[in-house]
Structure formats: structure tokens, C-alpha cells
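Left out: one protein chain. Kept in place: all the others.
Now for chain A:
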Amino acid sequence: MNQRSSNLLDEALGLDQSIEPWPLRGRIVAIEDQVETSGSFVLHHILKRSLSPNSSNVSIFIAFSQPFSHYDRVLRKLGCNLVTQRDNNRFFFFDMLMLQCPGGDEGISPECGLIALYGKIYKTIVALPEVSSKNVTIIIDDLSLMEVAANGSSDYVLDFMHYCRTLTTEFDCSLIALNHEDIYSSADRPTFLLQMEYLADILIKAEPLATGLASDVHGQLTVLNKGMNYRQGSSRNKISNFHFKVKENVVECFYPGSQG
């Protein structure tokens, strides 16, 4: 049931085929959501797929939004035990809820703040056995709260994201980040949002329906898979759009008009 209903999302992400080697290797996924349509379910789904028993994937989860117990509860309902995965060194949880960077540009010291976080992620990856063969997924929930922790400095957050990006080229990690579109879209120039959109290889937008609220459809997902292969200078842009309904143990994705 789980597999069948999330198939559209898996298909759009390239996860419907074999997940070994991890199809999102070396790729950056940016998820944008809104107040009416939370995109956290996409994060949970990717996390669950990456911790699938069929793969040797390792996930590093950087949480600014919720404590471990929250994700444990959510993933349990999706059929994934985070405690076991953590004990097996397949899941690393970095609790950033209390992170508060010191103010001022020059006051950023490597002992705390985002530089330290980068260092911690780097050390975790390097310490993994056979690091070259592992597929590491870095998940960030979420960027707007990271910006809050960085005292509102979006530049600092973008620097951090750049360094995480170097991890994708150095270790072939995948990088998944959630951001809230409606926080930035009202600005004259939503630079922070656009920077992430330029950076992303796959852009997922969770938006409400054009027709407003509905009881059996919670929103629509638009997945833009750039499929870029700059090595050959080629690009296979593919755009998918479908509706979703978030249920207790599963998320149903279906084409508009074909409920179920």
C-alpha cells in the first residue's frame, strides 16, 4: 500500500527503480512549502526510502525544527524505526534546536555555529567505514529556522549550504533541504529562495490547490527534475505535477481528477 500510493513521488524523484546505488547521489533536492501545505512529508518519505533495508545508505539529519522524538514517531507510522537505525550507525541525528550563533560577522568562531556544524558533518562522513562506497544523504529541516539560528544572516546560511554542496562533489552525498516559500516570497526580491532554486537539481514545490481547500485533497506537488548532466553539457528537464493527501500512515499521490 505504501509503495503503491507514493509511486508518483518516487517516480518523479527517480526512486521508483532500484535504490542501490542511490539515485540521488551527488544531487541537491530543494523542497519549498507553504503554511497551508507542509512539505515535511516529502522529507519523511525520502528519509524512509534512504533507510530502506535494501540499501546501505546512511542519513544525516540536521534538525532545527523538531526533536528526535517527533521524527521517531512519524517514521514509525511509516514503518521505519529510527532508534534501531541510529544504533546501527545508519542514522545520525544532529539536534540543532538550541543552536544560537554569536552575533556579528567576525564573531563567528569555529567552536559554535554553522562552521562547527559543517565540521561535525564532515567528520561523521569521514569516519564511516568504506566511505567511498556509502551513499550519504544529508537532510536539513529547515532552512528558515537555520537562518533564525544564524541571527537572520542568510549569507551565513548560504555559505553553509555552499560548503554542504562541496560535500556532494567530494563524497557524492545527496543534500535535501526544506524551505518555506511564503516567508520569502513576499519580499521584493526573494533572493534566498532563488539561490536555493538555482542550486537545486530537483525542485519540489508543495502548494495549495488553485481551487482552495478540499477535504480529500490536501495540496499539489510540482517536481522539477533538472536531470542535469553538465559533464556532457546536457539536460533532461522533466516536470511532474500531482495531488497529494497526507494520511496517518501514508501519503497518497495521484493525478488530478483520479482520486485514489
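Basically, contacts are C-beta pairs under 8 Å (C-beta built on N, C-alpha and C of every residue); 3 or more make two chains touch, one makes a residue touch a chain; residues count from 1.
Keep this in mind: contacts and distances are computed from a predicted model.
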For this session: Report the protein name recorded by UniProt for the chain absent from the figure; options are "Actin-related protein 10", "Elongator complex protein 5", "CCZ1 homolog, vacuolar protein trafficking and biosis associated" or "Pyridoxal phosphate-dependent transferase".
Result: "Elongator complex protein 5"
For this session: Using the touch definition up top, pick the residue from A:F94, A:Y163 or A:F254 that touches the left-out chain.
Result: A:Y163
For this session: May I ask which residue of A:P21, A:G79 or A:P256 touches the chain that does not appear here?
Result: A:P256
Seminar exercise, completed: Interface residues of chain A toward the undisplayed chain are 109-111, 115-116, 118-119, 122-123, 126, 155, 158-159, 162-163, 166, 169-170, 189, 191, 194-195, 197-198, 205, 207, 209-210, 220, 222, 224, 226, 230-239, 241, 256
